[in-house]
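Only one protein chain is missing; all other protein chains are in place.
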Amino acid sequence: MLQALFSHIDYVAVTVLFCAGLYIMIARGNLLKKVIGLNIMETAVFAFIVTTGMIDGGDPPLLEQGLGPDFASPLPHALVLTGIVVAVSVTAVALALIVRVKREHGTIEFDELGEPR
Amino acid sequence: MIEAFNPVVLFDLLILVLLIICVISIARTRDLVRAAILFSVYSLTLCLLWVHRGAPDVAMTEAAVGAGVTVALFLVVIARVGRRER
Amino acid sequence: MKRRAYKLLVVALGLALLGGLLWLPPPGQPGGPVHEHVAARYVEGGTEAAGAPNLTTAVLLNYRGLDTFGEVTVIFAALLAALAVLGVGAAARNASGTGKPRVDARLPASPVVNFIIRLMAPFMATFAAFVMIQGDVLPGGGFQGGVVLGAMMILLSVAIGPDRVSGMVAPAPLGWLRAIAPLVFLVVAVSGLALSGAWFGLSDQPALGHALMVVLELAIGMGGAAVITGIYLSLAREVE
Partner (left out) sequence: MRALAAFADWPHLLPALFLLPLAGAALLPALLRTRPAVAWASALAVALATTMLAVLALVRLLGDGDYGYAMAGWAPPLGIELRYDRLSAITLLTGALVSLALLFARREMTGAGRRQAVLYCSLVLILLGGMNGFVITADLFNLFVFMELLSLPAYALVAMSPARGAALAALKYLLPGAVSSLLVLFGIGVLHALTGSLNMADVAVRLTPGGPSPATVLALVLISVGLLVKAALFPLHFWLPDAHSAAPGPVSALLSGLVVKMGVVGVVRMFDVFGPALGGAMQAFENLLLILGVLAILTGALAALVQHELKRMLAWSTVANIGYIFVGLGLAGSAAVSGGIAHVFYHGLTKAGLFLAAAALVERTGLHDIDDLRGLGHRMPLAATALSAGLIAVAGVPPTAGFVGKWQIALGALEAGRPELLVVVLGGALLALAYGMRVINALFFRAPVSDQVVTASEAPASMLVPSVLLVALALAGGLSGARVIEFILPFAESLGGR
């Protein structure tokens, strides 16, 4: 069990980061803090996806650079690149909504918002 | 277990520990500006990890988007929304 | 008390997550399915099939071009969404004059910061151009260059104020500049029908395929920079 835990140390770290981000999102009342928590969860998932594609001592997937036979897989890299763009888009819309909530309700603390109407 | 402690793995472990410290301090801080700055530190450390993992494209994007643009958006919204978190 | 309940819930979810992840092949081992299936064929295909030595860019633009088109449209949609959300009620607010004077949430910048930003701006632009153009050989690519350019524009708006930055491009061409990434992608997609008989197909001759890739890189870069700057400006100023 310990050996499995150690050989998957990267997945353990990713899980810790994911759960920490989830905790920030759930436990913190400030809307902006929740968005920061969301970003932490997203980067944790991206770290997981990149880690699945890596090879110990492998080279970046660049041909014609005289790099070694062991290449990290380019597929997860493409996925994460698209994922990061999606993450920044969702964050941008969330921040725009937060600005409007502040404008309309005067506060961005979730427990002070109560029933809007 | 012994072979696991060569410098490569140690570098990885160091970065992972740094990431977790960053996240814990983000969770604890009450000041949103500090949280945003800590998030950019977190992003840059993550970018370091990915360079080490053979993913330079992703590292560059994470540095530019995660540490750069996202934090700039956070700071601008904090300027309009107030930095204290109750 | 609620905090402790959340902590317990999160720890439980984490253990369940880890329970599943530990059964995955250990990361970093060369033999896993990830490296022997599709990735191996990308590497075998080499530069001729991929159209670019940088396989990540090749996957993004050639093998899975639709994903990148989707991604570029998502960030364009984010800009439209930010403008739409922040614009609601703005007309009424401005018309009725009740809105407080337009407060440009410009962050306080000391002359030292201003000087350094103006000094760095040309170098950042050069680096962004390099990253965009060299994206298919060296690490980097269209979007990375675009974001660096966008970051430069954001820094400039701190130094010389958001109004002057958004004044750089007249509203009419700005609409086209912001939509240039999805539009050029669509043009390439349609040209794919003619060149290689499929949507998004980069043609069979390597030279033409390579040229199309560079065009896509530049369009994604310029479009990305315009969109990111637009998102920042919409949040920084009361309304565009």
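The chains carry the letters A, B and C, assigned in the order they are written, with residues numbered from 1 in each.
Here, a contact is a pair of C-beta atoms (placed from the backbone, for glycine too) under 8 Å apart; a residue touches a chain by one contact, two chains touch by 3 or more.
Fair warning: this is a prediction, and the values are worked out from it, not measured in the lab.
Note that the undisplayed chain, when the full complex is considered, contacts A, C. Even with one chain removed from view, chain C keeps its contact list with that chain: residues 16-17, 19-25, 32-39, 41-42, 62-67, 69-71, 73-74, 76-78, 80-85, 87-92, 171-172, 175-176, 178-179, 182-183, 186, 189, 192-193, 196-202. Mapped onto chain A, the interface with the missing chain covers residues 18, 22, 25, 31, 34, 38, 41-42, 45, 48-49, 52, 73, 75-76, 79, 82-83, 86, 89-90, 93-94, 97-98, 100-101, 104-105, 113, 116-117.
Convention: only the chains that are shown with their structure count from here on.
Note: centroid distance chain A to chain C, computed from Cα atoms, is 16 Å. Centroids built from CA atoms put chain B at 10 Å from chain A.
Touching of two or more other chains is recorded for residues 54, 56, 139, 141, 143, 228, 231, 235 of chain C.
For chain B, the set of residues that touch two or more other chains comprises 55-58, 61, 65, 69, 73, 77, 80.
Only residues 3, 6, 9-10, 13, 16-17, 20-21, 23-24, 28-30, 32-33, 35-37, 39-40, 43, 46-47, 50-51, 53-61, 71-72, 76-77, 80-81, 84-85, 87-88, 91-92, 95, 98-99, 102, 108-109 of chain A touch chain B when the two sit together in their complex. Across the interface of their complex, chain A is touched by residues 2-3, 6-7, 9-11, 13-14, 17-18, 21-22, 24, 26-30, 34-35, 38-39, 42-43, 46-47, 50, 53-56, 58-60, 64, 67-68, 70-72, 74-75, 77-79, 81-82, 85-86, 88, 137-139, 141, 143, 228, 231, 234-235 of chain C. Chain C meets chain B in the complex at residues 54, 56-57, 103, 105, 107, 131, 139-141, 143-144, 147-148, 150-151, 154, 228, 231-232, 235-236.
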